[in-house]
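Of the protein chains in this complex, one is absent; all others appear in place.
Per-chain numbering from 1; labels A, B and C assigned in written order.
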Amino acid sequence: MKPFHPVDPHYAERVRDSFSRQQAMAFIGAILADTGPGRCEIRLPFKPELSQQHGFFHGGIVGTIADNAGGYAAFTLMPADSGILTVEYKINLTAPADGELLIARGEVLRAGRNLVISRADVFAVKGERRTLCATMLQTLMTMTGKPELQG
Amino acid sequence: MKPFHPVDPHYAERVRDSFSRQQAMAFIGAILADTGPGRCEIRLPFKPELSQQHGFFHGGIVGTIADNAGGYAAFTLMPADSGILTVEYKINLTAPADGELLIARGEVLRAGRNLVISRADVFAVKGERRTLCATMLQTLMTMTGKPELQG
Amino acid sequence: MKPFHPVDPHYAERVRDSFSRQQAMAFIGAILADTGPGRCEIRLPFKPELSQQHGFFHGGIVGTIADNAGGYAAFTLMPADSGILTVEYKINLTAPADGELLIARGEVLRAGRNLVISRADVFAVKGERRTLCATMLQTLMTMTGKPELQG
Partner (left out) sequence: MKPFHPVDPHYAERVRDSFSRQQAMAFIGAILADTGPGRCEIRLPFKPELSQQHGFFHGGIVGTIADNAGGYAAFTLMPADSGILTVEYKINLTAPADGELLIARGEVLRAGRNLVISRADVFAVKGERRTLCATMLQTLMTMTGKPELQG
């Protein structure tokens, strides 16, 4: 993978601002743990409200942070005055999301002018063990000249 | 599409029981609105906690109820003593999920012995208007002899 | 589904021209059977050269005509001076593609300015029987001002 060079030097701040305006992230308790050029890590501690019928993280919640990790990885490479749109994503749930913490790592595979392709892996952390519980492949669109809404 | 004939006459009750054990559904406020052989409808009223940075429903939340609508559509056709697992899903977000209510309609495309293929469409309702905001294609697995956990 | 109104009255001719320039279609023996606003049907008679290890149509060949049926369904709605690009597609292979003929039916789910979302179903025809052997969900991009190459 070639290194990516963000066109916006303030990309990290822009990503944090956008993340903090997503009320759904605060609601589920997700944390923006790290960003870099073409990558993003999101963490989500377990709480019973996020569970499915077996007491593990709900697959939709796993998909939510995978979508966000891949999306914000893409957003790091977009111009300062742009917005971002998820066009589509596909997620394979590879193991039960059983753990006290989820870590979602997104990375850009290809950054085109209009479209960006990202990938994200989600790991369930249980004590010392990390299990890959989902992998995602995603298409995102740059909305040029449509900056993210300010609060 | 051929009509489906559930092998478990008590499928509707079984789906309701499983849905009610998914704490994530109560947390976001999703309602199991309807089930039938090979189909399921889930509704989700808007609340600000479910929003992304523009104030619309978050794409991950849209994915969560699409996943559930397609999954429970599949679960209606599974045997009484079985559990269900989402293998993977792909979702296209076709319009901003802007509205006071989301309606997710899942239907089974093909029911195999081990694997079931479902589709779900999600509509955003705003006053009189319904807009298709997402469409999903999904693979589910029957876990034979592994009934859903009882509370 | 709302009816679609093509902006190019000569869309059917434009689709036929593009299809006839795809050498891969002639090579495998695929036929453009029908087009309409937002839809397209492609047919492919069986020959042993198209088979996988069990003697059925190869899954990649099934994907090829599904991709084309969905893509040309989208192309019917694009402007006269545009080209088309498949961004991505997901295909579920729902049954063995066992038959003397494949019929792929593509239809547009949503036509945006830049992106079009299509769906395609592929049926295997064996005597009187039609079996759904694949279903596909696809994203396409309009390349404005980049007309298809002329032979």
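The rule is short, and it goes like this: contacts are C-beta pairs under 8 Å (C-beta built on N, C-alpha and C of every residue); 3 or more make two chains touch, one makes a residue touch a chain.
Computed from a prediction, not measured in an experiment: that's the story for all the values here.
Here the missing chain is touched by one residue of C:32, C:87, C:103 or C:125, and it is C:87. Looking at A:33, A:85, A:109 or A:143, the residue that reaches the missing chain in the full complex is A:109.
Counting over the whole complex, chain C has residues 18, 21-24, 26-27, 48-55, 58-61, 63-65, 67-68, 85-93, 148-149 touching the chain that is not drawn. One chain of the complex is left out; on chain B, the residues touching it are 87-88, 90, 114-115, 139, 141.
Chain A residues in contact with the hidden partner, per the touch definition given at the top, are 90, 92, 94-95, 109-110, 112, 117, 119, 132, 135, 137, 139.
Here, only the chains that are shown with their structure count from here on.
Fitting chain A to chain C on C-alpha positions gives a rotation angle of 180 degrees, to the nearest 5. Measuring from the averaged C-alpha position of chain B to that of chain C gives a distance of 29 Å. Chain geometry summary: the mean Cα position of chain A and that of chain C are 32 Å apart. Centroid to centroid, with C-alpha atoms defining each point, chain A and chain B lie 22 Å apart.
Each of the following residues of chain C touches two or more other chains: 90, 139.
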